[in-house]
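Shown here: the complex without one of its protein chains, the others still in place.
On to chain A.
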Amino acid sequence: MINCELVKYLVENHNDLLAPPISGRVEDIGIMFATRNDAMSLDNESAESTGQAGQAGQKADEFWNDLMNIEAISPGCLSFANSADLSRQHATIDYVDVETLEIMHNCVVPGSFQRHSTRIEQNSSKPGNSANSSSWSCRLHSILESHAADTPNQQTLDRLNQALSLKPASYLLGRERARKFTRHASFIPICGNKNHCSVLSSIAAISSNKVVAMDMNKVHAAEQDCPGLLKCAQSKIHYISNLKPQTDASLGDCSYLDTCHKLNSCRYVHYLQYLPESLAQATAINVAQTNEASASKRHMCLYTQGLNCSVASAPTLPAQWIQCDVRKFDFNILGKFSVVVADPAWNIRMNLPYGTCNDSELTDLPLDLLQQEGILFLWVTGRAIEVGKSSLQKWGYHVCNEISWIKTNQLGRTIVTGRTGHWLNHSKEHLLVGVKGSPRWLNRQSDVDLIVSASRETSRKPDELYGMIERLVGPHARKLEVFGRDHNTRPGWFTIGNQLNGDRICEIDVKMKYNTYLQKQRSQSVPRYSTLA
């Protein structure tokens, strides 16, 4: 229960209570409040005082609970100086948010603080007012006593920052659900200690570009010069330099590392990954157990906002795909999707090892047919960043995020060599995220707008994106990938593209529409050729 009297008291006396000699000490405020009530009940002046106010003295416990109640109703309306350990004996209030408290009081006793603003004006227009002189001196005191960080401006700023950084419950619940639903994967840290790597490199036995053995006795012996080596070798990944007769270590690392095609003649340094089998196994067992435990918890998901109601038990659709020329395909066959991912082969005026499409071929795609409301992920590069943005606009989307994929090499470093861009080297790729309509079924912000992942074959994008999308829309939302290849097909996803193998469709309505489309095409093409002939 909210103690209205206390709220009113705090509003009316906040200046005096925060100023010396009380200086906001909760104990003293409690006494002040109690004695004030005594005085009121003796004078029999208060018409509106409740039964509570009539009591002779209010216990400190009760007073503290009332304060906590008020603070809980609107977090931040009372700020405590030593909030780190909120022990009741030493607590001091250093700020009272008068406006919030007034609103709070108005909710209970409507109209009680209506004329507040005009009252201030009246007061300030008469500085000579004797009733005010004490508060003026208080103010002067507080200015003299405070340093720059405690000025009202800084306090207001802190409070605003606090309010802005306060995450809503949907965010917290969403994060928690993402954590519960995402399967754990083995995570093994990579050692960054150069000394460890060079010592282990000298010990490792390498044969045909593989670490075949690591001598325990030698590692033990090296432990004396390099304490902690053994433990590190057993718990982290190390990169062992793969020195060959032609290697010239002074040249530094190969730009291609494990993807180098000239391993037998390249003079730069290459590396081999070393981790003990025991570590890999222990981690895998650990992860399998964690996953099994969390799988049982997943059946009792209570926060189902935006999800299929039988999210835990409903099976995911198997992978579906259609091989087709996307530029000529009838998108009406596919129906509507929650998410569309497109990785078009933009013509960025470079000689690429695959065919590219013209801007107009891409921007004229009827992608607006695929979603009534939903998310479109569009991979772009170079000048296509701007073309992509304007296409998104044209299709009815608005760019709400830009994801960067930070491409890493074998050693987990960003790619900085190889003239990968025209003016500067390119270490990242852009993924535009467009949103259409106002989808309220999304689980927002369970991931950051970055992917750190190794680059693979030309134009192959990181698989991490699929996990991010699943957390965003749930496992059963319809998901489409346009311009996909075989490695992109996966359960829960529909993939179309010209490099796929044949087709597989499980959704009956799509299958029917696709068959009619094929029949129509056949029947159309026959007369056309016959007239030509």
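General remarks:
Simple rule for what comes next: contacts are C-beta pairs under 8 Å (C-beta built on N, C-alpha and C of every residue); 3 or more make two chains touch, one makes a residue touch a chain; residues count from 1.
In this section, contacts and distances are computed from a predicted model.
UniProt records the chain missing from this view under the protein name "LAME_0G00430g1_1", selected from "RBR-type E3 ubiquitin transferase", "Signal peptidase complex subunit 3", "LAME_0G00430g1_1" or "UreD-domain-containing protein". Within the set A:Asn195, A:Gln246, A:Gln281 or A:Gln372, the residue that contacts the chain not displayed is A:Gln281. Between the chain not shown and the residues A:Arg179, A:Lys262, A:Arg460 or A:Lys520, the one that touches is A:Arg179. Checked against the full complex, the one of A:Val108, A:Leu172, A:Val416 or A:Cys506 touching the unshown chain is A:Val416. Of the listed positions A:Leu101, A:Leu307, A:Ile333 or A:Ile375, the one in contact with the omitted chain in the full complex is A:Ile375.
Annotation for chain A: contacts to the undisplayed chain at residues 164-165, 168, 178-179, 182-188, 190, 192, 204, 210-216, 219, 233-234, 237, 250-253, 269, 273-281, 284-285, 287-288, 291, 375, 383, 385-386, 389-390, 399-404, 406, 408, 411-417, 419-428, 430, 433, 435, 442, 444-454, 463-464, 467-468, 471-472, 487, 490-491.
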